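With one protein chain withheld, the remaining protein chains of the complex are depicted in position.
Order of writing sets the labels: A and B. Residues in every chain begin at 1.
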Amino acid sequence: MTFLPVLLWSDVLIWLLVFAAAVLGALSARNPPLRSAWRRVGRSRPGMVAATVLAAFVLVGLLDSLHYRPRLESREGDQQAVYAIEVLSVLDAVATPLRTRNEKTYSSPLATRAYAKEAIEVRAADGSLRQTRDFPRLKYGGRHLENEARRDADIARQVLVAELLATLVFAGLAVGCAALWARRNGCSVHQAGRALWRGETDFAWRAVLATLGVLLLLLLPVAALCVDYHVFGTDKVGQDVFYQILKSVRTALVIGLVTTLVMLPLAVLLGILAGYFRGWVDDLIQYLYTTLSSIPGVLLIAAAVLMMQVIIDTHPQWFATAAERADLRLLALCCILGVTSWTGLCRLLRGETLKLRELEYIQAAQAFGVADLRIILRHILPNLMHIVVIALVMDFSSLVLAEAVLSYVGIGVDPTMISFGTMINNARMELAREPLVWWSLAAAFVFMFALVLAANLLADAVRDAFDPRLAGSS
Amino acid sequence: MLAYILRRLLYAIPILIGVNLITFALFFVVNTPDDMARMQLGVKRVTPEAIEKWKAERGYDKPLFINAGAPGVGVLTDTVLFTKSARMFVGDFGRAEDGRDIAREITSRMGPSLAIALPTFILGLFVTVSLALLLAFFRASPLDFWGVVLCVAMMSISGLFYIIGGQYLISKLWRLVPISGYSGELDAWKFLILPVLIGVISGIGSSVRWYRTIFLEEIGKDYVRTARAKGLSEVIVMFRHVLRNAMIPILTGVVVVIPLLFMGSLLTESFFGIPGLGSYTIDAISAQDFAVVRAMVFIGSVLYIVGLILTDISYTFVDPRIRFE
Partner (left out) sequence: MILSVHGLRMGFASGFANTRKVLVAVDAIDFTVRAGETLALLGESGCGKSATALSLLRLLPPTGRILGGEVNFSGSELLQLPETEMRAVRGGGMAMIFQEPATSLNPVLTVGRQIGEVLERHLALSGEAVRRRALELLDAVGIADAPRRLNEFPFQLSGGMKQRVMIAVALAGKPKLLIADEPTTALDVTIQAQILDLLRRLQAEHGMGMLLITHDLGVVAQMAHRVGVMYAGEIVEEAPRDIFFASPRHPYTQKLFAALPDLTRRGGRLETIAGQVPALSAMPSGCRFAERCPYAWPRCRDEAPAWYDAGSGQRVRCHLLAEPGRAVALAPDLAAAALARPAADVALLAVQDLRVHFPIRRGVLQRTVGHVKAVDGVSLELMRGRTLALVGESGCGKTTVGKAILQLIKPTGGKAQLEGRELSVLSRRELRPLRRRMQMIFQDPFASLNPRLAVGEIIGEGMSALGVEAQHAQRSAAIAALLQQVGLAPTSVDRYPHEFSGGQRQRIAIARALAVQPELIVCDEPTSALDVSVQAQILNLLKALQDDLGLAYLFITHNFAVVEYLAHEVAVMYLGRIVERGTVDEVLRSPRHPYTQALLSAVPNPRLDEQPEFIRLAGEMPSPANPPAGCHFHPRCPQATDVCRSAYPPTSRISATHVLRCHLYSEAE
C-alpha cells in the first residue's frame, strides 16, 4: 500500500452525519408532511441558491475528511513500510502544489516578487557580485515566466481559457438538466429549456443553475491560476492563503455540524422528558438547564477549554500525531459548545411537548393504554421534528461565527489547526504593517461571509417551509 | 406581586449554589491541583517539591471536600471547596497569579467596561428598535425586503471584521479618533466613540431582524384589527398598540443582559485596549490564570441571575396581567 488510511474522530462523526442526513432524507421522502415541507424549501429561490453554495463548501469539507498517511520512500532493502508522521487528506493531495510551494514570507496576490525588500546579491554586467536591497523573485509564484513583464498577459490568457471552459461546462450542465427535466415531465427538451429559463419549474432549478454558473465562472479561473501563482497571496510564513481557506472550510463545517450532533440528543431527550412527564422530572431538568445557562457562554467555554488544555498538556502520550491532538481538541471544543448551547433548544422542546401532550390525539392514545415510550416516539417526536430541523440550520451559522471569535480569544481550535479564526488572528497583527497586508484578511472575510450568508439564507428558507404558522400562509 | 418577586429571588439561591458547584467541579475535580501546577510550571522542569510549593502558595494544598485533620468546623471550612468556592459568595475571590487581589481589581475595572457597554447598549437598543419599527411599518414593501436582506448580510459578518474594518477605516485611514487606548479623564469620549459605534453597528443585523419578527407577529393579532377598525391611523396603531405589546417579548431578551454590561465585551476591550473586565478576562485566559477565570465565571452567573430577576420585575411594569396577579 502506498498509503495508510487514518480515521480521525472528527472524520467518523462527519461521515456519521452524512449517513444521518441520508437516513433523514429517506425518512422525509416516506412521510408526506415532511416531504412537502422539503418541497417548499426546494421551491424557494434564495434557499436553493444558498444550498448550492453550501454544497460546494460541503464538497471541499468532505474531501478534507478522508485522511491518510503517505508511505515514505523506503530505502532499498527496507522490508517494513514506513509511513509519514504527517496526516494528509484527499484535499491535500489534490492541492499538493498549493500545500508544498511555500514562499519565504508575505507576497501579495498574484505577485511574482516578495512583499518585503531583502538584501540580494546581483551579478552585475562586469561579473562582480553586488549587494542590493530589492524585492526578491518568489520561489514559486510566477516561476514559469521568463519575463516578469508578461505576467498580466499570462494571467489574462489563463483567465480567458478558464472562463471559456466554465461556459462550456455550464452549457453542458444546463442542457443536461433540461434533458432530465424533459424526460421526467414527458415534454421536449426545447420546452423544458424554456420552462427552466422562465423559472416555471416547481423545484427552483433556475436558481441552482444560475448559482452553479456564477460559481464556475468565479472558481475555475482561480483554480487555473492557483497552479502558477498565489491567487490570494501568501502569509507571514509564506504559506498560500488559498490553501488555508480551503482547509478552514472543514474546520468551520465540523464546528457547525458536529456541535449540533452533540447537543441534539441531550436537548431532545431532556426536553421531551421534562415536557411529557412534568412533576419532579420537569423540575430537575429545568433546574439543570437554568443553572447551566446562567453561566455566560463565553466564560463557561473559556473555563472548560482551559481545563481541557491542562488535560491535553499533561497527557502528551495519548496522541500519536499532532493532527490527532488538534483533532481531539476540535472535538472537545464541539462538545463544550454543545453542552453550553443545548439549553435553548431544550427549553423550546419542553414548551412544545407541554402543548403537544394536551392535544387530543395524545389523549386518544392514552385512552388505548399505549405505553409512554411509544407515545413519545410515535406522537411527540415526529411532531417536534420541524423545530429540531429549524434549530439545526439556524445554529450552524452562529457556530461558525463563534469559532472565529473563540479562536481569536485563544479558546478556540488548536493554534496549529487552520481555521477562519486562526487566519484572522494571525492576519490581525499584519494590519499594523505599513504598507498594509490585507489579502489574508480579505480572503478570510469573503469566504466566511459567503459560507455564513448561505447558511443564513438556507436557514430562512427551511424555517419558512417548516414553521407551521408560516407554512399555512403560503 | 411581592410574593411573585420573592419567589423568583428564592429560586435564585439553588441556582447560584449549582453554578458554584459546577465551577468548582470544572476547576478542581476535572483536573487536580497537581495537574494545574504541572501545566503552570512547565511539564519539563517539574519536581514534586515545586508542585507542593506552587499549591501551598495558592492554598490548593488543602483537601478538596473534607479536612479530617482540622479542628472544629475546620473539617468543612479548611478545604478547597470552602476557601476557593464557597467564599466567593461573600466577594472573596482570592489573588491572581500576579498576587493582586481579584476583588479589588474587578471593582476598579468595572468603570471602563461600563463606559463602553452602557452607551453601546442604550444606543443600540434605540437604533435597532427604531429600525425594526420602520421595517414593520413598511412591511411587504421594497424597503422592508431590502432592509431584511441587508440585515441578513450584516449578521453574516463576523464581529471581528466589524472591529478590524472600523479601526482601519476610521482610525487609520481617516485618522478621526485614536485607534485604541483609554483615559479616565474628560477626554475619554474620543476613545469611546469608535468602540461604541462599532458595537452598535455589529448588533444591528440580528437585532433588527428579531425585533421585526416580533412586531410582525403582534401586527397579525386580532386587537390590531380592532384598533384599525376604530379608524386609528397606522402610526398610532404602531406606537400605542403594537409597540406596547411587543415590549413584553423584547424585554425578555434585553433586560437579562443589563447586569452583564458590567462584564464588558471580550473582543471590543482587547482590540481597543480598554482596561475593563473583558480584557482582564482575556488576559487571564491567555496567562492561564485559573483564579481569575473562576472568579469571572461566578460573577457572570450572579449577574445573569440578577438579570433574570430584573426581567421578572420589568414584566410587572409592561404586563398588567402580572402586575395584578
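In this text, a residue touches a chain if its C-beta (ideal position, glycine included) is under 8 Å from a C-beta of that chain, and two chains touch if they have at least 3 such contacts.
Values in this document were obtained by computation on a predicted structure and should not be read as measured data.
Of the candidate positions B:37, B:227, B:255 or B:302, contact with the hidden chain is made by B:227. The residue touching the chain not shown here, chosen from A:19, A:197 or A:361, is A:361. Touch with the chain omitted from the figure is made, among A:97, A:265 or A:382, by A:382. If you put the missing chain back, the residues of subunit A touching it would be 31-33, 43-45, 199-200, 359-361, 363-371, 374, 378-379, 382-383, 473-474. Where subunit B meets the omitted chain, the residues involved are 3, 6-7, 10, 139-140, 221-223, 225-233, 236, 240-241, 244-245, 248, 318-321, 324.
Operating definition for what follows: only the chains that are shown with their structure count from here on.
Residue ranges on subunit B touching subunit A, taken from their complex, read 14-15, 18-19, 22-23, 26-27, 30-31, 35-36, 38-39, 43, 152-153, 155-161, 164, 167-168, 260, 263, 266-267, 270, 281-282, 285-286, 288, 290, 293-294, 296-297, 300-301, 304-305, 308. Note for the complex: subunit A touches subunit B at residues 287, 290-292, 294-296, 298-300, 302-304, 306-307, 309-311, 313-314, 316, 397, 401, 404-405, 408-411, 420, 424, 428, 431, 441, 445, 448-449, 452-453, 455-457, 460.
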